[in-house]
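Removed from the display is one protein chain of the complex; every other protein chain stays in position.
Order of writing sets the chain letters: A, B and C. Residues in each chain are counted from 1.
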Amino acid sequence: MHGTKHLFIPGPTNIPEEVRRAMNVPMEDMRAPDYADFVLGLLADMKKVYRLDNGRVFIFPSSGTGAWESAIQNTLSPGDTVLMSRFGQFSLLWVDMAERLGLKVKLCEVEWGKGVPVEDYARILSEDTTHTIKAVFTTQNETATGVTSDIAGVRKALDSANHPALLFVDGVSSIGSIPFEMEKWGVDLAVSGSQKGFMLPAGLGFLGVSDKALAAHASNAPKMSRCYFSWEDMIKLNDTGYFPYTPATQLMRGLRVSLDMMLADGLEAIWARHAYHAEGVRRAVAAWDGCELVASGPEWVSDTVSAIYTPDGVDARDVIAGAYGKYQTSLGTGLNKLAGRAFRIGHLGSLNPVMLCGAISAAEMALMDAGAKITPGAGVAAAQEHYRSASA
Amino acid sequence: MHGTKHLFIPGPTNIPEEVRRAMNVPMEDMRAPDYADFVLGLLADMKKVYRLDNGRVFIFPSSGTGAWESAIQNTLSPGDTVLMSRFGQFSLLWVDMAERLGLKVKLCEVEWGKGVPVEDYARILSEDTTHTIKAVFTTQNETATGVTSDIAGVRKALDSANHPALLFVDGVSSIGSIPFEMEKWGVDLAVSGSQKGFMLPAGLGFLGVSDKALAAHASNAPKMSRCYFSWEDMIKLNDTGYFPYTPATQLMRGLRVSLDMMLADGLEAIWARHAYHAEGVRRAVAAWDGCELVASGPEWVSDTVSAIYTPDGVDARDVIAGAYGKYQTSLGTGLNKLAGRAFRIGHLGSLNPVMLCGAISAAEMALMDAGAKITPGAGVAAAQEHYRSASA
Amino acid sequence: MHGTKHLFIPGPTNIPEEVRRAMNVPMEDMRAPDYADFVLGLLADMKKVYRLDNGRVFIFPSSGTGAWESAIQNTLSPGDTVLMSRFGQFSLLWVDMAERLGLKVKLCEVEWGKGVPVEDYARILSEDTTHTIKAVFTTQNETATGVTSDIAGVRKALDSANHPALLFVDGVSSIGSIPFEMEKWGVDLAVSGSQKGFMLPAGLGFLGVSDKALAAHASNAPKMSRCYFSWEDMIKLNDTGYFPYTPATQLMRGLRVSLDMMLADGLEAIWARHAYHAEGVRRAVAAWDGCELVASGPEWVSDTVSAIYTPDGVDARDVIAGAYGKYQTSLGTGLNKLAGRAFRIGHLGSLNPVMLCGAISAAEMALMDAGAKITPGAGVAAAQEHYRSASA
Partner (left out) sequence: MHGTKHLFIPGPTNIPEEVRRAMNVPMEDMRAPDYADFVLGLLADMKKVYRLDNGRVFIFPSSGTGAWESAIQNTLSPGDTVLMSRFGQFSLLWVDMAERLGLKVKLCEVEWGKGVPVEDYARILSEDTTHTIKAVFTTQNETATGVTSDIAGVRKALDSANHPALLFVDGVSSIGSIPFEMEKWGVDLAVSGSQKGFMLPAGLGFLGVSDKALAAHASNAPKMSRCYFSWEDMIKLNDTGYFPYTPATQLMRGLRVSLDMMLADGLEAIWARHAYHAEGVRRAVAAWDGCELVASGPEWVSDTVSAIYTPDGVDARDVIAGAYGKYQTSLGTGLNKLAGRAFRIGHLGSLNPVMLCGAISAAEMALMDAGAKITPGAGVAAAQEHYRSASA
């Protein structure tokens, strides 16, 4: 192989040079007196990205899945009823975790291509006058289908029903990339991970928690056994600038730089950039005969990842294998029921139009190699028109 | 600050240049077709370091504490009785975790400076004729006190009593540094982490499991709620060369190189090198008037870390603060009841005599600055004699 | 700026990750006993890339320009007559250097877009029966115009005339990328640099010398004052594996890896890959209305760089500025009389089709932004067709 590999999966994402350099450090003493200031600064800045004035953000040495587990373990008890919906591989996995951890899941099945069924949620919550539902789970961005849901709408549903349930958000592939307002939207638990919008390698799980969630935890009501992901020790040590067990110091140094970059850009600018990048990819998809977004309408499309149905008769696995084997380009695979039917282009994190023109070229070549009858260059041309006329 | 910082805590340890370079990679596609071979090779080589022909080793994106939790959750049930001993901060924390996860702990309190009370264990096990004890926990190397315990002896105690309990070993600061023979010693669950003898940053928790432990898990007997650290999905995916959630790919690339280095050296050579390095430090301690090892006798001393009582009237915190502030050298702190009374020199991982002469010099200068009446250079001179006359 | 910068100038070229990592080393002792073997291995492998069984290759801490100077200083004397030709910025600069160093230049002016005038050279050499011409200079690949010349043809001209002049080749942007056969073609002095086909940063000047050139030097005939670029000390020290002054050790470590990669691929495969990559760019140029290669015919086109005339009325400086400012893409500028009329795409070194589709997209967008009336995506489509149907 020669030249660079092209990474267009929806995470891990491409790491900026500055972040990569920042992680290339010798090991350090995570109990040194000057380490505390460094940690306190990180924790404070994480709250800015989460749009949180109150509450706090935990950083676990784990993947995002670990932060999911932490959110549940520290606020709920076995047997608690929770409201969830399932419309893709990641919302599906979260349901599975909730069940394994002993929760009773009231489940809304949704057609893949759509997202959180806000109206159904509203109805169910208004009917739950005894407040048996302890928490409402939402997947803001379903990475498997490229679908973004309306979290503010869920908040409204809770408020209209005057319902006290905690609001959980899986923001793994949304926070730091597309609009997310933890405090404004009244989100109580918001999960993310280092390898998406934060432009870092995998290895850190993030968990934003509201004051309400902290109170639920402090009440000693949650009866779920836990230790590694328990908040008690984390809160105690974090407040002094340290961690209850050895943190991933290298990643923390990278996080420092990625937070600096994000806050210097401003979140609104980051969101606008993601929309600008995403639109070029969608224009390309529209220009490919027989291809179609999995997202079932413009109200559902995601600015961080596009899942794309291949034309009839074209196996998406061939497209993905060809892009990787012949063009050194990693596209996202079709997960679960999308296997063979769709491939994905991740367009979150540190990107620019020329990188995306490369990704679109690779997809276009791989599609044609796999038998798709598309006009050569059509996708790139459509994306170019967009990238030229607009700007981030 | 100028020049390098000197890191002599008992983990994270100094990272070899080769390993550091190997981690400095762009992000990669952890679902790429050629990623599986890479993972399978890692998993196979981890077994070699664990000295395991059967069983398997799990790699979690977590600290070693997470691997502790995984060991318990997947083989035991709330209410199970386990035999443990407590003789330092880390054995203490493990007891705490066991209790939080609902186990009944039969606890042997041991004077700090000694280790696992093999004879007490033997007696208790032989008296437990109904086999209410489901597991025996041991801390091979207590990082807080610099004490190494006799794991083979515990195995013998179990065998003599014909007792079926699972044998758990905390090998966080021992595996890959000092003799550890998982299969030969009949260890069932052995925990370690990336930031010690494996010479990597923190971020990977390792868990070796025997066939007996795997059978205990497969029996569905363990009734502890779990998801992130659950073995089911890990086994299923690992067998194909992948992971159930995004692995820490950067660290995995580093692990590849550190395993290559370890296996090229040979574990026996690594163990000998650690003994050689440690002996120099102990000679220095012996040459410092008023200082003494926390380990209460030569049968307990650890080759990976020395905990050292400061002379009467000398606050160990001053030594540590001075070494860091004036000499850019991180020494290990005295934990829990050793706070103020002892400091620690970590001597595991990638080191050599001149580095250790530097560490000893730093400790010596900081001791004198803090009021210790020791002969200048005495420690270094004693270490030099050792390093010159012997060799790794 | 977000995402990667795109570098498509004809050197410095993109550095492979492996090479970049290899250079990220602490400083080392260039007089250490084990350094000699390392150097001797490099020098031997450089000869393989130069296709040299006899003679030797010098490595200077300099740019390629320094190696030019060394070639002249060590074999010629002030007042010597040399045969040169001028058809681009780099052949022009070489003439300038020759004159500054006191040589009498017999100059063939050639239309920019063509290369070394082999027939003129043949005629002049056959007429020079008294052998006043001491050396014949050729620029194998004129980086300013994207023109490759016929060095084997010049050799034939010398042989036909039975002329003893030394044959000099500027191979800065050709050696290691396109066919170059130092020994087979009877080249006496061949200059190159680290930042082109060798895929390293600038900082090393390479000079291949034949036995005939070494004899010319050893004869003490050359009367040009010199010290830094003098061969005497270099030969003496290189033969022992060392250098007369501190070498650029970091770059040498990178060179080790780039030579390993080049020799593992095989030079024939490298040449084929460059032809494959270049052809895609040329197809794109052909698809752009109003654009044209500076190279005046297929016999002159270069596989390492394409110089491209912009359409009438489109200032090439606007294209270059737009590509850089709006699309983070560096294209080569039009040098000297090509300023404003042409831009260049470098396609040598470590590349692949998707990178080149990105480069072509950037050029295409920048051309349109600058007023060119080209069909959006036309260039990319043409390149895609080529990259899909053929392979390196």
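As a convention for this text, a contact is a pair of C-beta atoms (placed from the backbone, for glycine too) under 8 Å apart; a residue touches a chain by one contact, two chains touch by 3 or more.
Keep in mind it's a predicted model, so treat the numbers as computed, not measured.
Undergrad: For a quick check of understanding: of B:Asn24, B:Thr81, B:Ser126 or B:Ser296, which residue touches the chain that isn't displayed?
TA: Missing-chain contact among the listed residues: B:Asn24.
Undergrad: Looking at C:Ser225, C:Thr240, C:Asn336 or C:Ser391, which residue reaches the missing chain?
TA: Final answer for the missing-chain contact: C:Ser225.
Undergrad: Considering the whole complex, which of C:Ser192, C:Ser330, C:Ser361 or C:Gln384 touches the chain not shown?
TA: C:Ser330
Undergrad: Which is it among C:Thr4, C:Thr75 or C:Ser210 that touches the chain not included here?
TA: Selected residue, touching the omitted chain: C:Thr4.
Undergrad: Can you name the residues of chain A that touch the chain not displayed here?
TA: That gives, for chain A, the contact residues 17, 21-22, 24-26.
Undergrad: Tell me, which residues in chain C touch the chain that this view leaves out?
TA: Listed in rising order, the touching residues are 4-5, 7, 9, 11-15, 20, 23-24, 26-33, 61-66, 68-69, 78, 96-97, 100-102, 193, 195, 201-203, 224-230, 244-251, 321, 324-325, 330, 333.
Undergrad: Give me the chain B residues in contact with the hidden chain, please.
TA: 1-4, 6, 14, 16-17, 24, 273, 326-329, 350-355, 357-359, 361-362, 364-365, 368-369, 375-378, 380-382, 384-385, 387-388, 391-392
Just so it is clear, only the chains that are shown with their structure count from here on.
Undergrad: Using only Cα atoms to place each chain's centre, name the chain farthest from chain C.
TA: B
Undergrad: In whole angstrom, what separates the CA-based centres of chain A and chain B?
TA: One centre to the other, that is 34 Å.
Undergrad: Starting from the mean Cα coordinates of chain A and chain C, work out the distance between those two points in Å.
TA: Distance between chain centres, rounded to whole Å: 47 Å.
Undergrad: At what distance in angstrom does the C-alpha mean of chain C lie from that of chain B?
TA: Distance between chain centres: 54 Å.
Undergrad: Taking each residue of chain C in turn, which ones touch at least two of the other chains?
TA: Residues 17, 24 of chain C touch two or more partner chains.
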